[in-house]
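Written below as structure tokens is the structure these notes are about.
In this view, the complex is presented without one of its protein chains, the others remaining in place.
Up next is chain A:
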Amino acid sequence: MATPVNSPMVGKLISVDVKVGDQVKENDPVATIEAMKMYVKIYAPASGVVKEIKANAGDVVNPDTVILTLE
């Protein structure tokens, strides 16, 4: 069962800080977005392996955007 990691708010994706196949634990930082001129780290909602990265740095992301999925 894949867990999607969405952007928590509207912003610009600065970087995805993990690679496909990386093992992440819950609350590890996985991506960085910029909103209100502030870099906001996005933390993994669950532990798992990064399955797919679905957004690119520079993209505008909003709460419907899946940045990556975990399995």
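Everything below uses one rule, namely that a residue touches a chain if its C-beta (ideal position, glycine included) is under 8 Å from a C-beta of that chain, and two chains touch if they have at least 3 such contacts; residues count from 1.
Assume contacts and distances are computed from a predicted model.
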Absent chain per UniProt: "(2Fe-2S) ferredoxin", "Transport permease protein", "Oxaloacetate decarboxylase, beta subunit" or "ABC transporter substrate-binding protein"? "Oxaloacetate decarboxylase, beta subunit"
On chain A, what residues meet the omitted chain? 8-10, 27, 35-38, 40-41, 43, 45, 63
